[in-house]
Structure formats: C-alpha cells, structure tokens
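Excluded from the complex is one protein chain; the other protein chains are retained at their positions.
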Amino acid sequence: MNCIRTTRAADSLRDIKITPDFLPHADGSVLIECGNTKVICTASIDENVPPFLRGKEQGWVTAEYGMLPASTASRMRREAAAGKQSGRTQEIQRLIGRSLRAVVDMKKLGERQILIDCDVIQADGGTRTASITGAFVALQMAVDKLLSDGLISENPITEAVAAVSVGVVGGVPLLDLDYPEDSGCDSDVNIVMTASGKIIEIQGTAEGAPFSLDELGKLIALGQKGIAELVQHQQKALATQQ
Amino acid sequence: MNCIRTTRAADSLRDIKITPDFLPHADGSVLIECGNTKVICTASIDENVPPFLRGKEQGWVTAEYGMLPASTASRMRREAAAGKQSGRTQEIQRLIGRSLRAVVDMKKLGERQILIDCDVIQADGGTRTASITGAFVALQMAVDKLLSDGLISENPITEAVAAVSVGVVGGVPLLDLDYPEDSGCDSDVNIVMTASGKIIEIQGTAEGAPFSLDELGKLIALGQKGIAELVQHQQKALATQQ
Amino acid sequence: MNCIRTTRAADSLRDIKITPDFLPHADGSVLIECGNTKVICTASIDENVPPFLRGKEQGWVTAEYGMLPASTASRMRREAAAGKQSGRTQEIQRLIGRSLRAVVDMKKLGERQILIDCDVIQADGGTRTASITGAFVALQMAVDKLLSDGLISENPITEAVAAVSVGVVGGVPLLDLDYPEDSGCDSDVNIVMTASGKIIEIQGTAEGAPFSLDELGKLIALGQKGIAELVQHQQKALATQQ
Amino acid sequence: MNCIRTTRAADSLRDIKITPDFLPHADGSVLIECGNTKVICTASIDENVPPFLRGKEQGWVTAEYGMLPASTASRMRREAAAGKQSGRTQEIQRLIGRSLRAVVDMKKLGERQILIDCDVIQADGGTRTASITGAFVALQMAVDKLLSDGLISENPITEAVAAVSVGVVGGVPLLDLDYPEDSGCDSDVNIVMTASGKIIEIQGTAEGAPFSLDELGKLIALGQKGIAELVQHQQKALATQQ
Amino acid sequence: MNCIRTTRAADSLRDIKITPDFLPHADGSVLIECGNTKVICTASIDENVPPFLRGKEQGWVTAEYGMLPASTASRMRREAAAGKQSGRTQEIQRLIGRSLRAVVDMKKLGERQILIDCDVIQADGGTRTASITGAFVALQMAVDKLLSDGLISENPITEAVAAVSVGVVGGVPLLDLDYPEDSGCDSDVNIVMTASGKIIEIQGTAEGAPFSLDELGKLIALGQKGIAELVQHQQKALATQQ
Partner (left out) sequence: MNCIRTTRAADSLRDIKITPDFLPHADGSVLIECGNTKVICTASIDENVPPFLRGKEQGWVTAEYGMLPASTASRMRREAAAGKQSGRTQEIQRLIGRSLRAVVDMKKLGERQILIDCDVIQADGGTRTASITGAFVALQMAVDKLLSDGLISENPITEAVAAVSVGVVGGVPLLDLDYPEDSGCDSDVNIVMTASGKIIEIQGTAEGAPFSLDELGKLIALGQKGIAELVQHQQKALATQQ
C-alpha cells in the first residue's frame, strides 16, 4: 500500500478542535476532534475515594474509555452487551488514568476522586491520544470548579499534559497518524508529554518492522513538536471558559 | 414539588432537531435532540441474520441502547465496566427493536439484518422515545442505501414510526415530559405510533398514582398530536438527504 | 392459523385456582393456576432494605421471576447455567415489582423489604399476569404475618392488584390469552389494575398488526371484567387463611 | 441438640410419593416427595449430542439442578440473578448426571442426549438423593417414549438406580436424614446404588466427627435397605404409566 | 486397554517428594510430587474471617484449586480467561477445604482464616489427593508460624490428614492411580483419612462398572495403608522445618 501522506505535511497535526462544556451535566467536558477522530471527554467529581485510599488524605484520578459501536468503519460489538471490556479498552483506560495522575498532586486534590470518561463517537486513528489530550481539558475544568467552589485552595495540577501518535510509514516519520496510516503500514509510537516537554509515557510498538534507536529519536522529536501545539489548543479552549 | 410547566404549552413538544449523517461510518445515522435530550442513532447493515432466521429468506431489525456515563445529572456506572446491561437498558432496547420491526416487511428486506444503536449522550427525560424517533430515520437511510445499491428492489418500510411520552403532572396531562416532569410527579405513558396513527406499543406506568381509563384516553390523544409532529420532523430530515 | 376460541367465551377467564401456603418456608406463598399456566409465588420478609433506602424509614417490595427449563413446550436454557437473566426475564420481574409497589404504602411497611419470587413451573401464556395476580396474594399473606406478629400496626396495602392479558385474535377481542392465542395471532395487551378499577400498568404490543384507539378501549374493558373476577379469586384464597 | 429420631424407626425412609407426568411438556417428569423434600424431575430428549460426541454414534445423559429461592427455611439467593451456579449446585448436578449415565448403554441410546432437570421446590434434607431417585423415573419415561416412537429399538437402561442419604446422629446410624438430622449432627453419607445392589457412587463427608470403617459398613447396609424400597416406589410409579 | 501395573506393586504409592518452603512469600508452602503429579500448595494467613463468621470468635480454613493450562497432556483452557471455574474445580476445592477443616479446632485458631491454594503444575492423576496431602503440610507450617509469633497459644490442629486414590483396574485393586490407570479403566475411590485412621471423606465413583461392598472394603484397606505412608512423608517434611 502507498501510505505516503499527501494532504498535510509529515510533521503536521490534523485539524484540532476542542469544544468545551459539551456535556453540561459533567463537572468538566469537551468534544475533541482530531481530524475525523471525535471523542467526548468528561470529568466527574466524586467525593469518595477508592477503598485503598480511604483515610489517606489524598485524592485519585481514574479513567474509563469506550467506543460507540458505529464509531468504526465496520460496526464493533457493544462491550456492555458482550459483558466485558476488551483487553484493548482496559489498556487504553489505564493509560489515560496514569497520564493524568502524573500531573496531579494528589494531596492538594484532597480526599476525593475525579472520574474521567472518554467516549469515542467517531474513530479515525489516535483515539487514545485524543482522549488524553481532551481529558486533560475536562480535568482542568473540574479542578477549576473545585477551586471556584472553595473545596480546594491550591491548584493540584502541576502542568498540562497531552498526547500524540507518531510513526514510520513507508520509511517516512509522520506526526499524528490517521487510521489508514496507523493500520496499513509500519511501527507507531504513542507519546504522552507535559507542557514542559517531559515524557510521561511512551509506548512504541513494532509488530511489523522493528525500529532502530535512531528512528525512535526522530519520532520523539516529532511528537514533541505536536504536543507543544496540542497544549496551545488546550489552553485556548480553557481560556474561553473564564 | 410544583411541576406545572411554564416554558411551553401542555400540548407542545420540546424543540426537536434531527441532524442526519451524524456518524459517517454507519449506513444511516442521526443526532436527535428533543430539548436537552440528545441521542445518536445509527443503523448498520449486516449481511447475516441471527441463527433462528437462517435460510428463511427474511430479514431482521434489532436494537441496542446505551447511555454515556456522564449523560445524566449524576454520573452513571458504565455498563461495559459493570459487565452487564441493566434491566432498564434491556427493556428499552427490546422496545426499540419491536417498534421498528412493526413497520418493516421482513420478506422485502431479504436475508440480512439492520442493527440499530441508540446512544444517549445527554439525558433529560424521554430517551427511549427519542431513540425510537431518531432510529426510524437512521433505519430509513440504511434502507434507502440498500435500494440505491440495488440490493433490494422494493421498500420494506410500510410507514414511519415515532414515539413520545405523555403524562399527568399535578393533574394536568402533558406532552413530551422532560426529566423533572417525568420523575418528580405522577404517572407517564410511552406511546409508539405509526404515521397513520396506529398504536404499535403503549406502556403506561403509574408507580405513584394509578390513572383512570378517561385519563388514558386524553393522554393517547395528546400523544397522537405529538407523534404527527415528530413524523414531520423525520420527513424533513430525510428530505435533506435526497 | 385458525385461532378462534371454541372452548370458552371470548370474555371468559381460564379456570383459576389459587392454592395458598404452597411453600411453607416462605412468609406467604401460593400456587396459582390459570388454565395450564402454573406459577409458584412466594413472599419473603427481609428485615433489611436496599442501600438506597437505608435510614429513610420506609420499606420496599421487589420481585424476581424465573421459569423451570421444562416449563415450556421445548426446553428452555436454564438461566443460572447461562450465567444471566434474559432481557425478557428482567422486564417481567421489573413489571411485577412496580405493580405491587403501586398498592403498598412504603412508610407503613417500615424499614424492611418483601422479596417476591415468581417461578413458572408450567407455561401456557400469561405467565407474567398470573405472576402478578398470585404474587399479590403471597404479599398480602406476608403482610398479614407482619401485622399478627405486631411488627407493623397498620396495613400498608391500599387495595388489591391483579393482572390479565387481552388481545385481538382473528379480529375478535379475547380475554386471558393462552399460548397458542398469544403467539400465533395479532396484538396483545397486559393490564395491571387495582380492585377499584384503576390502571397501574398497561403494556400493549403489536409487533404484527398495529391496533387502533377503538380496539384499545374494547380490550381495556375486557381486561377490567377479568380483573374484577381475579380479585374475587384472590379474596377467596385469602379468606381460607384466616 | 438432641437429634434422636422419634417419628420413625432409625432404618425407615420418610414417606415417599412419586407423581408421574407432573410437567406434561417434558418427555418424562415426576414430582418426587421424600417427607417434606419435594423435587420436580424432568427428562427432555434432545436430538443433538454435545460437540465432543458428534459422529461417535452414541448418546449422552446430563443433568442440571436448581432450588427455588423460597425452597429453604431462609430464602436463598436466586442463582440466575447472581449470575452463576454455586459450587454446591455444580457438584450436585455432576453427581446426578454420573449416576444416571452409569445405568445407560450409550450406544443403544443412539446419537441423542437426554437432559435431566431437577428443581427443588421444597427442601428438607436429601435433595440430591431425591433428585437422583426421581430423575431415574423421568429418564425411564423418556426412554419408553423413544421406544414407543420407534426411535430406538432396544432399551438402553441396564437397571434402575436410586439414592439415599445415611448418617450417624448422636451415635445412632439413621436412614434418610431430614434437614435437622443432616445439619445439626454428625457425619453423613450419600449412596447411589442400582436395583441389584451395586454401588455406583458413595460420598461420605465427616466435617464434624470422622467415622470409622466399621460405621461405614453399617451405613452402607442401611442405605442398601432404603434403596431397595426406593426402587419399588420407582417401579410402582412407572407401572401406572403403562 | 491393558492397565495392569508393572512398574510398582499394586499396593505401592508412587514416589513421593515434599519440598517445603517452595514459595517463600506464603506463610506455609510445599511442592508435592506424587510420581509425575506436581502441585504447589500454599497457606496464607488472613486476619479477617468471612462475613458469616464475624464476631463468632472462631477461625476458618478455605481452599482454592487450579491447574496450569499446560499441566495436562493436551492444553486445558485457562479458567481465568474463560471467566469461570469449572464444576470440577469447584468440587475439588470444596473437598480440600472440608478435609482440612475436619482436623482444625476453629476456636483455637482464633478469628482469622487460612487460605489454601493448590496449583497443579503437572498432572498425572490424583491431583486432588496430592493437593490435600500437600496442603496439610502448608497449613501446619502456617499454624506453626502463628504459634511461634505468639498469635495463638494452642495448636488448633488435632491430627494430620492425607488423601490417596484407590481403584479397581482390570479386576485388581490398586493404590495411588496415575492418569492412565485412572482414566482408562474401572472405578476409583478418593479417600481422605486422618493419621489415626479415621475416614474424613470418601468419594467412590463408578461411572463405568459399579463396585460391590466387598471391593469397597478392600479399597479402603489399601487406602489406609497408603495414607499411613503419606503421613510419614508429611512428618518428615515438617521435621526439616524445625
């Protein structure tokens, strides 16, 4: 297959659009669109913590992920009807949770948890990274609400976090893969990074062709560029809120 | 609680908006908005039928229903994480399936099934009736595709179907209840009717105060008025497609 | 198929037999036989309430429903072995619970619940309505026990409730459908009504041929007649208890 | 607790009553009553065999067991609602299946299976042994039907099988323990034996006080006496069928 | 099949090896090898008791059993992946638990439980009896730890318990069946006995050919001989610990 990208530059993100307050019932919510990938991300404040944290005077952030059955090119089975979440779903929601927890000071959050839901309504590659990028905005909105309601006095978020996928397609390193690029071609790497450029999580998988250290370096640099831009989109969306 | 409606007439629907082609991967899809209730309805053509229909030269229509965890005022547990669909969910998706099958000639559909997914992204009462009304449009779109692709030669849909809730609130019969009206007050009835005014399904529940035959007649008349309007909204949405 | 009823009048119930105290371990129990449909209904007093009612000084009534695998013409799969209750089962047990709760003053019941079990041992149509009619007797027996044990001082039951199915078969409205009548022919309606003739629940389904408002009126009148007779059977069964 | 039996001799069975054709939909059925223990046993012919036997020109017999929630002194949780069968249930249904298979020549049964269902409607000890004794009668009835329908030409049943519990209570060996005898006191043994006195299965459990070889011999002799009587009850019930 | 044993005498155990402290994280652990059957048995002290024992000032012992997928000649399905334990697994773990509880004075154990895990890493017949024999050693080690830690003052174990299978193969009674002997031939009996020769549990199954009382006596005598030897192996393994 010829996967050379023609519609945008190799180091360009897809069009990004973050619509805040998409679901008014949640404490924070956005619709994030990365090209044709669309994810509803919400943050719900829960004044309880999981059992293992009770009485420890600290908070928690956890995430769940799902896809609408018709979000994909051929309809997926509904996980609720199947009676369980797939391994892929669990892997992704664990990744989202870890990524957000890495930028939250749990002591400052106090003994409560914030539940993140990322529901993909349309999928075209990069749903897990779009989820992280969107979920951060929803999380920040929920935290802002805690601050403005006087439930916490200090901002527990240390800095912004965003995520993007990068990969080598037909020998060319590309930023922000869409589904045809991601599935038909070589290796890809998901990178979760903070606004200050620190890596929180990196997951590189090469089921097809293994990649070299050199290639990894190039991919990380591409990712760093993309994440810097994503953080700007996040800030812009949050700015409209205040 | 004072539930007397002030924002619209007792016999008025909420604002209805049906956006067709909301999820391009599906064979038919809409976003239906009934006031603050918003449901994504999709129809996916599957060239297989369930085992009990194999070789019988007829088709099938079935439905699944779900709610985003943050669609409700206080976050619901995700059914996929809980490992099963609630009784309420199953009841609703069975109702949606029966309602649509009542207007489809299964012989004309041929040996294939159409899978309907109704996913509530925001809930403010009447999610099951909005699902039926929206799902009909998605179903018609999928059938139109089968016709234009030459896979079937005759329209298997006998007429349009739509649904609405009606109820007695503070002694007053009201059309198209929103969540505060539905939950805080008296009895309610869900009515599924065809464009020609035939009742396909009627479900009246009076956990609080039982209703009389007389009240039921008034409620059905109200429902009939609402459904006639909903069918017009459906036709308008479908007209934009052709 | 020719479904015209020949063995009894169109407005006749099947032979009804209610045997109280069928399962002595329960706090109330009957075997109800409606023609060849036979259901064991029991009521068990539980001095706990579900979590959502704790401390609210009110009681609860809830129901579970099941069918013996060999109760039907061709053996059904055992739900316990399958690992879950079907959507139909859940729908029916929710209906039974709602129907009974509609005639119980939860404050007078006190902070306890009554668990209803309806187990079909032989099925010939109308198992859900027979379950409601029988379950009411079991419930009344359990309540009588609470009263005679001095655990409550006032009868929390406001009036009797019973249920029956009605339907149009070959153009003729019939009362109390058996299985061949119910499955081979037109639409049917399940009606739950109180002794004083108030509708608690009405569920009309017309997967085959939609019914008109006029037909619905006739069916409800038929149901009203049947329920009046069923309430007499209930009272007679209870009278033998005292 | 004083468990010495006063109502019948130490070597007496409880009153046994076997009502054939209790559930007319099944291919064979009985209600078996052993004192206050009551079990509905049915046999359903299935013209398929499990996958591991396909094409092997032999049949299969398998069993399922259940208890109505209100069959016990304090209501049990419904296994279908719990979503799984308990270890005890599985252990018992495996025992019933093995016991019946031991007296069936699977080649003569042909490539079909007979599904046994044993549903306890009232429990007062010995439900598993009553199930085996009753299930044999239902099985024989289903086999008789296969013979009279000409589906098989030779009787695949080699001889009758029945079961009974025996135990040491207060130092005294007793036949056919009821629930207070079984639960409040010493060790008990379930014996499954053929009409000709061969042991098919013996399960002795002494969670309280271990028993000696000598005691075991006495218990087996008691069981042998009881099973001879049970086989007569089985034959009498079957005789009424022809 | 010719199953006459040639490698050891009919009344000989297979080679037994008990390696204590096999898993250092547990409070007691052994690897028990009975010929080619190898089971890891561990005992873990848990300072909580199950809900039904709370506040009753007594302890509990319970067991779980599993097999590695590759422990058997053809790979078994992994129960964790299948989402449930088989009936056989549950039957075996209930047997292990009952067998150990029969030699423990629960009052002396105090309000805590000991969790036994028996995991078969290689299976060649007799996995349940090897599990019981090994689990007793692990249990004793955990109890010794409670005693040496001063958490209990008296030894709650009344005497040793061990288990072995015996069976009639080709007409010859054999001790300690391996898998070809167990599966290809006649009836077998699992015997659980104390060091003093009292029977705790006896489970004889003859799905093939029923056995007589006389044969049962011979088998029990064989089992008694084997268990006496197994108890010596247990003591030797425990002696190396002190």
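Read from first to last, the chains carry the letters A, B, C, D and E; within each, the first residue is number 1.
Note that in this section contacts are C-beta pairs under 8 Å (C-beta built on N, C-alpha and C of every residue); 3 or more make two chains touch, one makes a residue touch a chain.
Remember, it's a predicted structure, so these values are computed and weren't measured experimentally.
Counting contacts over the entire complex, the absent chain touches A, E. Of the options E:Ala10, E:Leu53, E:Leu68 or E:Ala228, the residue whose C-beta touches the omitted chain is E:Leu68.
Checked against the full complex, the candidates A:Ala43, A:Ile200, A:Leu222 or A:Leu238 give a single residue touching the omitted chain, namely A:Ile200.
On the side of subunit E, touch with the chain left out of the figure occurs at residues 23-26, 29, 36, 40, 42, 44, 46, 64, 66, 68-75, 78-85, 89, 115, 117, 119, 121-123.
By the touch definition given at the top, subunit A reaches the unshown chain through residues 84, 87-88, 90-91, 93-94, 98, 101-102, 189, 193-194, 197-208, 210-213, 216-217, 220, 224.
Going forward, only the chains that are shown with their structure count from here on.
The chains other than subunit B, kept in their positions, cluster through touching into A | C, D, E.
Geometrically, the chain at the heart of the complex, using CA-atom means, is C. In this structure subunit A contacts its sequence twin subunit B using mostly the same residue numbers, the overlap exceeding half. The distance from the centre of subunit B to the centre of subunit C, with each centre set as the mean of the Cα atoms, comes to 28 Å.
Centre-to-centre separation of subunit C and subunit E, using mean CA positions: 50 Å. The multi-chain contact residues of subunit B, meaning those touching 2 or more other chains, are 84. Chain-to-chain contact here is organised linearly: an open path runs through the chains from one end to the other. Inter-chain contacts occur between A-B, B-C, C-D, D-E.
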